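A single protein chain has been omitted; all remaining protein chains appear in their positions.
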């Protein structure tokens, strides 16, 4: 169940990072949507931009298996696969018996009893390639409803040699009409928070004024009306009581630095023996720029899910 | 569907804030759990502590309808109701045709077409009384697994006269074993984020080092191993790759100030006419202290859901 | 999870047969439906008709807790309870340590490890009182869509003294427009089958021509068109490929005789000791007439679920 996201516009993913292929099934996409494979390729490319530090340059071609006929969606499940290639499994050999700090190695073994030693398995950042492909399909749906999703890097740094840095991505969703969401448990902001905290290395989430709102008084914070039902400020980030109010939806996601760096690293094996290993696989020193399109994808999938539940 | 939280330990809620009663059904609670009604009453009382500013002093007695026999849970659904009383519906009369700023009035009408003018309907903070009752049941389950949940006010203020203030609640969950959670979509941190952002006036969420982690380098951020599988630091907040690592789970929730204050307030009706109204109902100027137990309840329900899915 | 039926129009039930009360929560009922409590009472009465053989004459008054305001549904969860009374728990004393044949006594212990000795617990036929109440609400929804549900006894017998008999209930749903259902897994006929086989003592289900269709040839079986898109015959029972075709939906449910009869009964305890016991509680010798309204209720809930998912 933990490999499926969403209820109406719904993504099921599969594939290990170092297996034959990864992929997804989008169920619940409306029929008659113009399907643009070039746009998917563009989005996949965005996931590589600024990506000079990692040599794992998968072409990441998305092959559509079903659900599309003569350039239009059929309303049936859209399945796609992305072949894996250039997977230097040997880069991981020295680490096979050791749990790295800050990774899911240890927790995966505690959860499942076993671990694919060839890489991150399902917990790998490679999973986000599937999300970006599905996000592109979600954006095609949202485009027909005049909804756009744009994420930008709000804050990052230049990492020192052989180290890494984190940052903040800000996302604005324009065009969501008032009335999307739910008042109790499936609040739109709760669903966005869950989607964002699912992204590897996400460590914080805030709507609108966010943590800064804790220093305001109620009279400063509240978004007063204008006569056209917009508000003078947007401290709430476009969602009131779990439901969109028609203003732009605004949120920020904080990402911690990636923890695999080419420095001596304290690792531990299942016997509790600690050993210092310097990882050989090349990794991102700054993953924030290429994470923006992942934020967009998860936002688009979430909004598509709510939009499809309202309209279908 | 939006009135149900969780999958295995699962809460369905009902009741309008100004109707006959509110209540809930907890499905999936294991059998044989010692059931302590006094503890529920204590938790309900916590929700009133520091609550000198609101006169709506409901007794909030939780009446158990089913699922408990001779002081033990049966494994069947536990239903309970909390009668409403002292509901001064007339306090709201002047507002019946107007949407207040910063409330769910407008978004509810945009979502459902209608609105119960007697109060917040389902979007009311009164809903959290149900959550606290269900959270108390979840805590009884967690107690048998030696898991404790404790939330404290990390930051708040004294509001100026006739205004309100927000704040930050910090929560620590002790005793969760390593291996609880999921690696892709139902990540433990994602589910906690969704639960917390469901609380009325929540506007931000962060795990462990949170937003401050965006200013660290990877070598500073990563939590190095000790030989007993604990870590030297806990910047990640006890969750790696969506799965608990055995360290205390730590997170913070930011709350904006309540927006109903006894000051002239800019309201709008469905014709776009703006009018200044001063609300007469008494409301919280500082709701942060009484929100801590709500944070605990939502955390307990979330952890119980994961724990019951693992063990049953 | 096993106490919830449906996805959009969705019923969660609670309560043990010999506890304080039983009840349900209907979530997903559209707003603005005229709510008729007298009709609910009439339906509850139907569940007693022909019921001369059982002395457990519960008044079965349905008390509405939430979701209804001034005679209309609010779109919020409709919770209701039905108090238990006249529960002669002592009738069951002799049976407390023994598993009766043909009952859920043994399977419940094998499933949960414990059993409420005061009666059938959750597996009791009393559960169907909740279903009939929820079914009445579903019928109110269907009425606004001009859909009617009518079940009749197609076959039964007069049981010999101190014995019991089964029978067949036939159900016709009129007014379902073409296009309701799903083509792969959530087929309308599959969902109806699951709903009917959930009824205590149901042992068979067939659509339209049913088992008799296995003796037809394809040229005899197929329902040829008339020019108004109705068909000359209705062997398929109104559903093609999992989706309604606009003809009346017709199905039959077979019920076995109730197995508790006032005759010496072979019972077994957990040590494998077999003993002959003659049950003292009075039970139905022919439950078929009062089961018809249960069939209607489950059909109405199922159709309401599909109708609400299409329209909302």
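The chains carry the letters A, B and C, assigned in the order they are written, with residues numbered from 1 in each.
The working rule: contacts are C-beta pairs under 8 Å (C-beta built on N, C-alpha and C of every residue); 3 or more make two chains touch, one makes a residue touch a chain.
The shown structure was predicted, so the numbers you read here are calculated from the model rather than taken from an experiment.
Contacts of the undisplayed chain with the visible chains, over the whole complex, involve A, C.
Across C:41, C:114 or C:178, the single residue that touches the chain missing here is C:178. The chain not shown here is touched by just one of C:27, C:43, C:60 or C:127, and that residue is C:127. Touching the chain that is not shown, out of A:5, A:25 or A:40: A:25 (per the contact rule at the top). When you scan A:103, A:122 or A:139 for touch with the missing chain, the hit is A:122. Within the complete assembly, C:258 is the residue of C:26, C:82, C:173 or C:258 that touches the hidden chain. Residues of chain A that touch the chain left out of the display are 1, 3-4, 7-8, 10, 12-16, 19-23, 25, 27-28, 31-32, 65-67, 69, 74-79, 81, 112-114, 116, 121-122.
Considering the complete assembly, chain C touches the hidden chain via residues 1-5, 7, 13, 99, 101-104, 106-108, 110-111, 120-123, 127, 155-157, 159-160, 163-168, 177-187, 189-198, 200, 202-211, 213-219, 221-225, 227-229, 231, 235-237, 239-246, 254-261, 263, 266-268, 272-274.
One rule holds for everything that comes next: only the chains that are shown with their structure count from here on.
Graph distance from chain A to chain C, where chains that touch are one step apart, equals 2. On a Cα centroid basis, the chain most remote from chain C in this structure is A. Separation between the centroids of chain B and chain C, computed from CA atoms only, is 36 Å. Centre to centre, using the average C-alpha position, chain A and chain B are separated by 26 Å.
Within chain C, contacts with two or more other chains are made by no residue at all.
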